[in-house]
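A single protein chain has been removed from this complex, and every other one stays in its place.
So, subunit A:
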Amino acid sequence: MKTIRNWLLGAGLVAVAPLALAAETGFTLETVDPEADRLALQEFYQKRFPGVPVEEYVNGIYAVDPPSREQWDALMEFPPYEFDLEEGKVLFETPFANGKTYADCFENGGIGIRHKYPYWNKEEGTVKTLEQEINECREANGEEPLRWKKGAIAQISAYMAWTSRGKTFDIEIPEDDPRALQAYLDGKQFFYAKRGQLNLSCANCHLQGSRVLIRADLPGPMLGQPTHFPVYRSKWGEIGTLHRRYEGCHRDSRSVPLPPQSEEFRKLEYFQTYMSNGLVVNGPGARK
C-alpha cells in the first residue's frame, strides 16, 4: 500500500514538474533559473501562436505572419546577403601582414563555431562575442580593429555564421562561476527594463507586442531573434551586426544608445542567445 502511495505521489510530482518549470523565474540570483526561463518563453509562444513549431522561430516575424512570409520568400529567391558572404570568405581567408589568418585565432579554424557565441570567459570575467574576438584576432596580429557595426566585420561574421548553419545554439552558463549567472541576469533585466523617453522595454514590443501592428510594422518574436545575425536589412540596404540593430532599437524608442560591444549589450546578447538555445544557426539573414 505504502509503495503504491509513494508511486502515486512520485507520478504526481512528475506531472507537476513541467508546469513548475514553465514559470518565469524572476530577477534575483536566488530565484533565477535560465533553463526554466527558456522553457517558459517557448511555452509563451506556443500559446500565443498555436501550431507554429519552435524550430520555425529562427525566421522571426516570418514564422508567425503568413503575409510577411510571402514577401520574404520572394526576397529570398536571391538572398541579398550573397555578395557579403563571398566578400566575407575572401576577407576571412586573406592572410594578415604577418602571414597568419583568422583561422589561427579560433577553434576548428573558425569553421562551424558560431553556435557557441557569445560565451562566458572565466579568465577575463566577461561575455565574449564573435565580433569582439574577430577584432581581438586582428589586434593580436598587428592589424587595426574593424569598425563594429557594418562592412568587413559583418561580412566576416556572416561567413563564419554561414559555415555553422544548422548547428544548434548551445550557450552555457557555467555553474562554477556565479558571475556568469549574474551576466545572464543583467541581460535579462536589460531586456525587461523600461528606458528612454518612450518608456519602452525590449519586452514591450518583442514579447507582449510580437506581431501586433506599430503603424505598418510588426515586431518580431523574441524567441529566435539572435540566430540569424548578422543581417542584411532592406532598410539599411546593407549588412550589419546585432549591436548595430540594438543601437537602432534604442534610437527608435528615443533612448540614448550604448556603444556597440559595450558590456551591457554583450550581456543582453548572452541572455537573448541563451533563450534561443536549441534553435539552429541560420545567419546571415535577410529582414525588412
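Here is the rule we go by: a residue touches a chain if its C-beta (ideal position, glycine included) is under 8 Å from a C-beta of that chain, and two chains touch if they have at least 3 such contacts; residues count from 1.
Please note the rule applied: contacts and distances are computed from a predicted model.
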| item | value |
| --- | --- |
| Omitted chain, identified by the protein name its UniProt record gives, among "Sulfur oxidation c-type cytochrome SoxX", "Peptide/nickel transport system permease protein", "Carbon-monoxide dehydrogenase medium subunit" or "Cysteine desulfurase" | "Sulfur oxidation c-type cytochrome SoxX" |
| From A:T28, A:T94 or A:Q197, residue that would touch the chain that is not displayed | A:Q197 |
| Absent chain, residues of subunit A that touch it | 197-200, 204-205, 208-209, 212-216 |
